[in-house]
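Data block below; observations after.
A single protein chain has been removed from this complex, and every other one stays in its place.
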Amino acid sequence: MAVKTQQAAQEFAHNHARRLMFKRIRGVIRSTLIHASLIPAAFVFMLPFMWMLSTSLKPDVQFYAYPPILIPSPLQWSNYPDAVTFITFFLYMRNTLTIAILATIGVLLSSSLVAYSLARIPWAGRNLLFILTVATLMLPFQVTMIPLFIVFKNLGWVNSWLPLIVPHWFGGALYIFLLRQFFMTIPMELSEAARIDGANELKIYYSIILPLSKPALATVAIFEFIARWRDYIGPLIYLSDQEQYTLSLGIYEYQSQYGAEWGLLMAASVMITLPIILLFFFLQKTFVQGIALTGIKG
Amino acid sequence: MATASQSLPLPRRRLSQGTRHTINGLIFASPWIFGLVVFWIYPTLASAYYSFTKYNGVRNPDWTGFANYVRLFTDDEEFLAAVYNTVYFAVFSIPLAIIFAFGLALMLNAKIRAQVVYRTIYFLPTLVPEVALALVWVFIFTPHSGLISAPFRAFGSRGPCWLTCADWAMPTLVLLALWIIGQQIILYLAGLQDVPQDLYDAADVDGANFLSKFRNVTVPILTPVVFFHLVTSVIGALNFFAIPYIMTGGTGFPANSTLFYSIYLYKNAFHYLEMGYASAMAWLLFMFTLVVTLIIFRSARLWVFYAGGED
Partner (left out) sequence: MDTQKQSMMSRRRFLQVTGLATSAAVLAACPAPAAAPAATDGDGGEMMEMKKLEAWSRMTDLAQESIKEIIDIYNEQNTMNVELEFVYIAQTQGSQADEKLLTAVAGGTPPALHYADRFTVPQFAHEGFFTNINEFAEAAGVTKELYYDFAWDETVYKGDIYALSFDTDTRALWYNMDIMSEAGVDPESPPTNLEELRAATEALTVRDNTGAVTRHGFNPIYDQAWLYTWGFGFGGTFQDGDRRITFAHPNNIAAMEFVKSFVDEIGVEDIDAMLAACAGGNCRGENDYFWTGQSAMTCSGNWKVAQHHRYKPDTNYGVVPMPGPDGPAPHASWAGGWSWAVPFGYDDVESAFDACFYLCGPEGQLKYNKDTFHIPTIKSAAQDPFFYEDPLHAVFMDLLPVSSARPPIPLGSKLWDLQVKAFRDEIPHGLKTPEEALTDIDEEINAGLEEIGFFS
């Protein structure tokens, strides 16, 4: 019997090792397959930026050279310092950053509150409000632009950053919708248990729902920041003082009626893109933390 | 507001739970309700009114009844072309975008080397300023000499005509739109963090294979995100503007094959100063989008799974 047990144990260990080996091999095959499909796709997705980068370092008229030149020679690094002096680049960047940060904070706070109401509090009008919220996304801005301008004019906000920031403190329809979807995936029992324990809604909101929704909140932050960073029509219409302008307006200064400073424009574009890449790089860490929370979930 | 639900003056009888929920719901939603009233109601009603008028933005609107709507359907070839192109684009690009974004997100969620780098790269095209994108895309998709034609050139062929001929224009735009699914990938990645590992572990114990785990665990948990993506991409596709505008200057060439609804609307509003006509277009689009969206909402009961329970 002892032998048998030993045999069984050996067999088990053997099988276990084999299973482990299989698992490891499967893992290797799997990750190889994934890399094999991700790498070509990454190449395609990298193209626009790489071409922009390459063009930003091109001297003279190599842009449309035929056949195309991918690695310019010599590298025209001077496009970068020239680009930041051709327009008041850093002033515009500071303006853009201020607007984007303030709007993002506002949208995070307000949208999460409203989404909480729509997803976690069972009240009668919430479905109607939800549909209304989604409906606000459907009317093209071109036809509401002028009446909205008149609203801001009556508020006395034209010619300032207020129309670009304040509305975001009242919520953004897209983000309310997005956060609602995420909040609804969190088991209701968590809220109910907390309510029985005497927690009020605000406490449930910030101590249960928000911590469980970090990836969704990061997504909202990234989306809104990018939207404000790239917003063109808003600053165009509401700002009339060059000291308040944003990068999205400034980038057009590299073009004139008949010509354009292409090298500078591309260098500026690279510099405009970098801060968002950095932001994304840091924020996307939140996307790997969610798994740790499984214990709490039903 | 902060402690509203507790510090509400308690009357002699305790408020019923339903009333408490209604009060709390309204308080939490109050910023948005206030925002809707101040920033949304007037512009919306104003544009609805304009749609029944002749209005150029500065003169007083002249009431013309349904004239704008009648003209759209009876006397405007470009409008019909724009409707056709936009619906065509939506039908092909939305499913493709969902499949690609979902698929790439799945792979990007796997524990692999250089995960962060991949994610950043896939996100890049959505970050490039539009002015620069115009130059880049146009350069890539120029027939014959463009980058994308290089492989064809190597075989002594001219390659496709891309945006310059009517047959290829729309498929090219559908293809181009797949380039900017970075945000949707992020969305699915965020959704994937919600999938509890123990569900996978349980499936492993049951001996489920990859496919069945995908079908029975991953997909159901992600349906709320798919739902969001579906609704917003319907809205997005019907308002598709930037790429065709950049690539063709909004001309709609060749033969109106790249004329999109929102481009034509924009031209009416700001080139031809026909704000009333543009408003009628906008409201038709609004109604159509609303109907499609409500159908999706209705169908959601059948396929969207909320772990938090349905209302």
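Think of it as A and B in the order they're written, each chain with its own count starting at 1.
Basically, a residue touches a chain if its C-beta (ideal position, glycine included) is under 8 Å from a C-beta of that chain, and two chains touch if they have at least 3 such contacts.
This structure is a prediction, so every number in the text was calculated from the model and none was measured.
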| item | value |
| --- | --- |
| Residue among B:F79, B:F102, B:Y245 or B:Y306 touching the omitted chain | B:Y245 |
| Absent-chain contact - pick from A:V44, A:V84 or A:L236 | A:L236 |
| Residue in contact with the excluded chain [from B:A82, B:L135, B:L265 or B:V304] | B:L135 |
| Residues belonging to chain A that touch the chain removed from view | 60-61, 63-66, 88, 91, 94-95, 98-99, 102, 105-106, 109-110, 145-146, 149-150, 153, 156-162, 165-166, 169, 232-233, 236-237, 240-245, 248-249, 252-262 |
| Touch list for chain B against the chain that is not drawn | 31, 56-59, 130-131, 134-135, 138-139, 141-146, 153, 156-158, 161-165, 245-255, 266-267, 270-273 |
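We adopt the following convention: only the chains that are shown with their structure count from here on.
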| item | value |
| --- | --- |
| Averaged-CA centre spacing for the pair chain B and chain A, given as whole angstrom | 15 |
| List of chain B residues in touch with chain A within their complex | 2-6, 18, 21-22, 24-29, 31-36, 38-40, 42-44, 46-47, 50, 57, 104, 107-108, 110, 112-113, 115-116, 118-133, 135-137, 139-140, 145, 147, 179, 182-183, 186-187, 189-194, 196-198, 221, 224-225, 227-228, 231-232, 235, 239, 262, 265-266, 269-270, 275, 278-279, 282-283, 285-286, 289-290, 293-294, 297, 306-309, 311 |
| Of chain A, residues touching chain B in the complex | 30-31, 34-35, 37-38, 41-42, 44-49, 51-52, 55, 63-64, 66-68, 110-111, 113-114, 116-127, 129, 131-140, 142-144, 146-148, 150-151, 167, 169-171, 174, 176-178, 181-188, 200-202, 205, 215-216, 218-219, 222-223, 226, 230, 232, 247-248, 251-252, 255, 262, 265-266, 269, 272-273, 276-277, 280-281, 284, 287-291, 294, 297-298 |
